[in-house]
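Showing just some of the chains, left in place.
Chains: A and B, in written order; residue numbering restarts at 1 for each.
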Amino acid sequence: MLGNCIENVRKCVPLIHNITNYVTVNDVANVLLACGGSPIMSDEPDDVEDITAICGGLNINIGTLNSRSIEGMYRAGRRAGELSHVILLDPVGAGASALRTNTAAGLMKEIRFTAIRGNISEIRTLALGSGTTKGVDADVADAVTEDSLDGAVKFAKDFAAETGAVIAITGAIDLVADAERCYVIRNGRPEMGRITGTGCQLSGMMTAFLVANPGAHLEACAAAVCTMGLAGEIAWGRMQEGDGNATYRNRIIDAIYNMDGQTLDAGAKYEIR
Amino acid sequence: MLGNCIENVRKCVPLIHNITNYVTVNDVANVLLACGGSPIMSDEPDDVEDITAICGGLNINIGTLNSRSIEGMYRAGRRAGELSHVILLDPVGAGASALRTNTAAGLMKEIRFTAIRGNISEIRTLALGSGTTKGVDADVADAVTEDSLDGAVKFAKDFAAETGAVIAITGAIDLVADAERCYVIRNGRPEMGRITGTGCQLSGMMTAFLVANPGAHLEACAAAVCTMGLAGEIAWGRMQEGDGNATYRNRIIDAIYNMDGQTLDAGAKYEIR
């Protein structure tokens, strides 16, 4: 069933507008092409509204935000919202600086995100930062482990209910939740943490999956997470002596390029809670 | 004969100033090094005039333009023009946003470009945008195919005549034209479209070929286009099971690195109309 989601990306070839950081932008573009989408990058405030209007989805990543690109995020987000486009937020480094925390919180106030993807620290920061009197329970541990899983699942569902977005919390165990259901995903390899930007790549890919699967946003996000994790496993199986993180990076993108629905369905490891 | 053009790049080691997008900039730099040139990147208005003065050519790519870098493009372009340097325009996304269309058109009014390289949509946008009463015939189809080839060749020659630039329109069939002659080039592989930035890479490389071949600008551009396409073919021949677009990207750059004049002459597939 998740396999359909990637097949839909390949059929639909969604055009994705990315306002993303300059560290991993090239990999985001190549991953979007690998999974069957098509990337455009633009962060200039006077350019983003036109660009987002011709796209199907918008991926906002605050990894190397600046005063100009922040304005671009707001203007693109508002325009994409008017057009009812898919909009994803990747709050890179929320909690690490006031500017990042405030920018993520500010964007969440003005823009209705279809999905939010980050690590547990970033998502907790958003949940606390956007806290109201009836705010979600952000009393969740710093890492999602088998021991802390129940609390983390509840946290993800609650935050999804509060925001109306699919919440994807990625780490050793990945959680993808809406208000009712949470995919607990156990694909991937720890060595993926030794490559820069697998999270950014996933956010770009997830945006494409969302656009190509309009009736099934939760499944689309889960399928994107499984695709990335499974690609990490397949790529690891192709590593040879002397290879390291540069080769691993390339092989992961290659594995996404070669992923089909059948392979994804066979390799996806998840339960729904 | 085209083979001489790449040999001249390797002898001359032209230093190329690139104002280019942050998506593909690393690949542009490595392709310039692969073909025998040397890259410098600078887009700050207060920096570009000094930098362009020590270079042989200037490559302007508007792929992630912003208000600051646009000013950098104008200042670098004017200075390079005063110095009679080679100047190339890659109008990425012209037609997709007003800012991109207007920036490309504005640059063309102030700066005399040696060459302009883009896809058919971008080049059509420029031709229409710069249209005067005696404007070129831009009534050309959206893709250059065997059926639309005659019209596209005429369009390329007419736009070359109007602008005084070599016009390179890349796609499944590539056209490289001055006012009199048009190279119709059939190198390359469709899978190159699944890699981000092969166009940007080509623009960087074409600038180096132009600098190293001052008496033969049309041939220089055609040689650069054939080099990129042939590298795509050679690289495809080295692909193994499980490889995808990340590996293909690396192998294309590797193939450029290993390209010599003899290989290029043997593999270039073109006719002159």
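Couple of notes before you dig in:
Keep this in mind: contacts are C-beta pairs under 8 Å (C-beta built on N, C-alpha and C of every residue); 3 or more make two chains touch, one makes a residue touch a chain.
Since this is a predicted model, take the numbers as computed values, not measurements.
Because all chains derive from one sequence, the complete complex can be expressed as a copy number, which is 3 in this file against the 2 shown.
Simple rule for what comes next: only the chains that are shown with their structure count from here on.
The geometric centre of chain A is 34 Å away from that of chain B, both derived from CA atoms. On the side of chain A, the complex with chain B involves touching residues 22, 25-26, 29-30, 33-34, 39-44, 46-47, 50-51, 54, 68, 234, 238, 249-258. The touching residues of chain B, counted against chain A in their complex, run 21-24, 26-27, 63-68, 93, 96-100, 194-197, 242-247, 249-250.
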